[in-house]
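Only one protein chain is missing; all other protein chains are in place.
Presenting subunit A:
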Amino acid sequence: MDVEGVAILARGIAAKGPEGVVFANLDLRVDPGALVVVAGASGTGRTSLLLALSGRLPLITGYLDVSGHVLPAQAKAVRQLIRPARVRPVCELENRHRVREAIAERRLISGVYEDEIEAALAKVRIAPDRTALIGDLHPAERLLFAVALTIAAEPAGILVDDVEAGLSMSARAQVWAGLREVTRTGMTVLTSATDPPSGDVEVIRLPAPEPDHRPTKVLDRQGVDAP
């Protein structure tokens, strides 16, 4: 598995919802194969930003370039590059499916083969019981299973929203470890979390929304360069 990950460059981007601006005047830069964490409290626009970077949410202003594709004109190409593994509520596994049903669905959706999915499961180091209900899987395993299904098609980047949700500390470590493994293929992994893990991650901090819903202040990109 060897993937050319996406590189992202954004200048002054902003997005707006029915209840006001979600984020504004945001600059960022993501290198291929990076593990990116959009950090901020829930409701700060983490999900929106992930969707916007993958060409799934229109911006109201700013410049955004994903691996040479300029948004919003080439949003379709960008969506092909970056696939969501789990974005609430945009993309989640069906809890009442069995594991094998989810695999069957994925094969239909992405046109991947069984062995590719097996390889992906091995990559994130899980081996779920094929007859188990998704909802019965351990939350960490469930998340990694969703990641595995997504990377089986070898996209240039994936989205994993709200990584830490419902996870214990040890489970979080397992998930982050799995995601690091994914980045080793060259794939860019865009995630969101309340607290970024330590280590070689690029962190994008989003401030808590102000009560009066005024435009968010300029956010500085804070990142730690990969070694």
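Assume a residue touches a chain if its C-beta (ideal position, glycine included) is under 8 Å from a C-beta of that chain, and two chains touch if they have at least 3 such contacts; residues count from 1.
We adopt the following convention: contacts and distances are computed from a predicted model.
Visitor: Given the choices "Putative membrane protein", "Branched-chain amino acid ABC transporter permease", "Cytochrome" or "Flagellar basal body rod protein FlgB", state the protein name listed in UniProt for the chain not shown.
Guide: Options "Putative membrane protein", "Branched-chain amino acid ABC transporter permease", "Cytochrome" or "Flagellar basal body rod protein FlgB" narrow down to "Putative membrane protein" for the missing chain.
Visitor: Of the residues A:Glu4, A:Glu92 or A:Asp136, which one touches the chain left out of the display?
Guide: Of these options, the touching residue for the absent chain is A:Glu92.
Visitor: Which residue among A:Gly5, A:Gly55 or A:Pro197 touches the omitted chain?
Guide: A:Gly55
Visitor: In the whole complex, not just what's shown, which of A:Glu4, A:Asp31, A:Glu105 or A:Asp136 touches the removed chain?
Guide: Going through A:Glu4, A:Asp31, A:Glu105 or A:Asp136 one by one, A:Glu105 is the residue touching the chain not shown.
Visitor: Touching the left-out chain: which of A:Lys16, A:His138 or A:Arg180?
Guide: A:Lys16
Visitor: Going by the touch rule given at the top, which residues of subunit A touch the chain that is not shown?
Guide: Residues touching the hidden chain, for subunit A, are 15-19, 22, 47-48, 51, 55-58, 75-76, 79-80, 83-84, 87, 89-93, 105-106, 108-111, 153.
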